[in-house]
Structure formats: C-alpha cells, structure tokens
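As you look at this complex, bear in mind that one protein chain is not there, while each of the others sits in place.
Let's turn to chain A:
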C-alpha cells in the first residue's frame, strides 16, 4: 500500500518521512585549527572586510567574519570507490549494493582506478600538489547507514594538498565589476559515501537505503579565506564549474552530488579568530550564502549582547531562513582513526618515476593526466573576452547560468550578426525572459537557431530593433514558428522601397503644413515630429534615418 510513497525520498503524508543527509560525519577528526585556539594568525591572503554591527559603539564594535568550507563531491563514475556496484541517483532501494557495500564478512575493498584519476584531475585543476604516495584510513562511527561501522577515508596523507581556487565576485551598484579572489585548498581526500536514512518519526524507525554507501567522494577542504556568504557561494559555484568541466563530478547540489559544510566565526579585526560554529546540510548556493550571512549576524548579535558562541553544529532551516543548533549526537566524537589494513599505500607516478614495462592499467601517471586536462572555466572566460570582445562580467554570467554558454555559442554559429549584438541579446533579452519566468536555459521556448535567424534579420536591417523585440516575444509565445514567418505574418519588415516611403513622407507633409512651416522658418528640430509621424504611418517599420533623409530632401527642395 505504502509502496509508491516510500520510493526514493518521496515524503508520504502518513509516514512523515524525512530524508536527512548526514554529511556531518564525514568530517576530519582534527578541528580545522583556525579558531579554537586562535593560534593561527590573521590570514594574509584574505583581505577581511569589516562588518559593522547594527549599533556600533566607537571603533571596537567592528567585526570581521571568516568562513571555511568542507565540500563533499560525489565522483562521477560507473561503479563505486571500492566495489563494482553501479552508481546511479534514483534506483530502487538497496538495488545497487554489493556484498562489500553491505559489509558482509570476508569482503575486501578493491580501488576503482577512475576514482583515483578523478581525484588527480581535480587536484591538478585546483593547483594542488599531488602526493605520490597517499594512505587510506578507517574513521569509525556508528550509524545505521554505515554498515561497516567505519568509513574508509584519507586522514593521514590525502591524495592532494596545498591548492588554490580563484573565483570572481561581482561588486558595484549593478554588480558590473568583477573582483578576483583566491581561496586556498588545504587538501582533497578520497573517501566513501554513506548510505541514506529515511526517518519515520511516527513509527519511530529509520529506513536504510545503501545504494549510496561506498560511492566515491572527494572531500575538498577550503581554508577560512572567505568573509561572507556571497564569497563562499561564488567559490562553490566556481568549484562546481571546474568539476563539471573536468567531468569528475556532475556536482548537482539538488541531487546531493555536492554537499557543503561551512565553518563560521567572527572576531574584532586584529584579534584572534573567534569560536567557530559549523553549519551543515547546505544544499544550494543560495541557501549557502543565506545561512552563512545569517550565522555571521547571529554570532555578532550574540557577542554584542554579552553572550558567547559555542563550538557547535548547526543546521539551516531554509523555510525560516535561520540556523538552529542540531541535536548533538553522542557528545564529543572520537573517530578512532586507524590505518586501513586492507589497502596498501596508493602510489602515483610521473613521467620520470614511471617504472619501465609497468602494466599501464595498474599505474597512474600524473603528467599524462595533466597534459590531457580539459579547458577550465577561467580559460573559457578569457577566450570569450578575447574572441568576442565581451566584458569579463558578461563571460562570468555566460558560464554561471547552466547551459547559457552553449546556447550563446550555438547562436553565434548560426547567425551573421556581430558577436556584440549576440552577447547583448542573449544576456539582456533572452536571459531577462528566462529570469522573469524562472525558467532554465533548457526550458526556453526559443531555440538557438530561432534567435540566430532573428538576429540575422536584425543585422541585415530587414527589421528594426523594435520589431526584433516584438518578433522575439512572438517566438517566445508561439513555439514552432520561425522568425521569418512571424516577420511576414505581422508585416514587420523594414520598409525598404524608397518610393513607398517617399509617398508616405509626402502625405505626412501635406497633412501637417504647420510643422513643415516650422522647419522651413528656422526650427530644424521640428523635423523630428515629422519623422515620428511617418514612422507611425509605417507602423514603425521604417528606418528613421532613411525617413529623415527623404524628408530633408523634400523640405529643401
């Protein structure tokens, strides 16, 4: 009876199920070390904007915030990290589970080559040092969706360290200026994902689906170099673009392929960092920014009112727009890390260390991967700026909207119009319509070729830009029609026939002798009135400059 309701996280009414993602336990055991002790000095790489609390009392009540992120990224692979079961988002519960994933006795982990390559690619793209030797460890905790009682991760020596990610934040009144910022990447480690729990509070039971258990994850640890929600959200978006360009992850936050935990603290500039809190389960960049900004303000208010910040884990309530303390699980965690006894160290090679005659299926050559890295978003943007002469902020918008770059490139391919015209139409008109109706690029009723045709007509002066807007609106409303069809149906072509235009001019002049007199008696601006009248008579289908020319000829004769 309840069958259809229980499948895949559908929240059935009578069951009151809640799917809770516990990114939480995939945490490193060591605290980030940036706030608890205050030993770390101010971070030189991140300028720290000052947030002033609502009622500042001379100087001392300025606050600075620091934000660090831990990001779990699901590796895009056919099979899991240590087993040959399928990786797939929506499948019947427990159908993608091997004996190893279910932790049956006697099973052993066998490392998936693809996951290692994905980690190396991501590490290289994020300017990391790739460790030629990395180690696997067990991190223990008890939870029903972790059947082994431990997660295999890389605690002692991760696969990549010391990287950086550069991202651009739009600032200014119209967000028209892009400032480049850099966040340091502390490390990237390979680890297993856990299963999923569906909590049925009504019946006081938890349903366990192990399909996700054992899927390969990259944990990307970003240093606390960010200062507000917008910066963190932008950095995450940039990481998402990098991962998608590499193909190492689909990085879809809504499907849980990219999950973010944020560490947040505030302090007075010049003083040690404050106590941090951790906000978990952030599943969209919008909520990420909101949650961080809320938490910063909450901490400031708390401290201003003489309270103190607890080193606690909080979750973001997206409906109320605030963070709330999470029920603490079993007090202080002790993950009892130990070396994974079933996996020898993971050794990687480069061109110089590659052993002669080695089985190519069994060695991973870092240099080989480096040479074959695809184009990264920063390079794509640079090319757009150079090739089409667009502003840097336009290149950011083109990449940030899913599918927009491809749309733009398809229009460019099919139209004769100038790139600048295409850029302006795609970013203003097209994107404006999408935003207005909350549609994604793929949901757009206007195809790239339809827009391309329209812009070719506009570029060839077959229609005026006013008429082009009208055609676009028609294209949007009536799927299947081409721009040319709409133009001819609505009679929107510019009047090219000079004789017809001349005739119209003549009629208008005869109808308004007073205006004609004005022009002739030394008020040249009065000609604009005549132009307007002629345009009206042509139903705005004539080029005003052509009209002006004809009128001038007629008036001076």
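Keep in mind that, in the parts below, a contact is a pair of C-beta atoms (placed from the backbone, for glycine too) under 8 Å apart; a residue touches a chain by one contact, two chains touch by 3 or more; residues count from 1.
We adopt the following convention: contacts and distances are computed from a predicted model.
Novice: For the complex's missing chain, which UniProt name, "ABC transporter domain-containing protein", "Glutamyl-tRNA(Gln) amidotransferase subunit C, mitochondrial", "Proteasome subunit beta" or "Multifunctional methyltransferase subunit TRM112-like protein"?
Specialist: When "ABC transporter domain-containing protein", "Glutamyl-tRNA(Gln) amidotransferase subunit C, mitochondrial", "Proteasome subunit beta" or "Multifunctional methyltransferase subunit TRM112-like protein" are compared with UniProt, the left-out chain turns out to be "Glutamyl-tRNA(Gln) amidotransferase subunit C, mitochondrial".
Novice: Identify the residue among A:112, A:240, A:400 or A:464 that touches the chain left out of the display.
Specialist: A:112
Novice: Consider the whole complex, including the chain that is not shown, and state which of A:343, A:421 or A:502 touches that chain.
Specialist: A:343
Novice: Which residue from A:83, A:151 or A:249 sits in contact with the chain not drawn here?
Specialist: Once the missing chain is taken into account, the touching residue is A:83.
Novice: Kindly state which of the options A:209, A:238, A:261 or A:295 is in contact with the chain not pictured.
Specialist: A:209
Novice: Mind listing the chain A residues that contact the chain we can't see here?
Specialist: The missing chain touches chain A at positions 2-3, 6-7, 29-30, 77-79, 83-86, 92-100, 102, 104, 110-116, 135, 140, 142-144, 156-157, 197-201, 204-210, 329-331, 334-341, 343-347, 361-362, 364.
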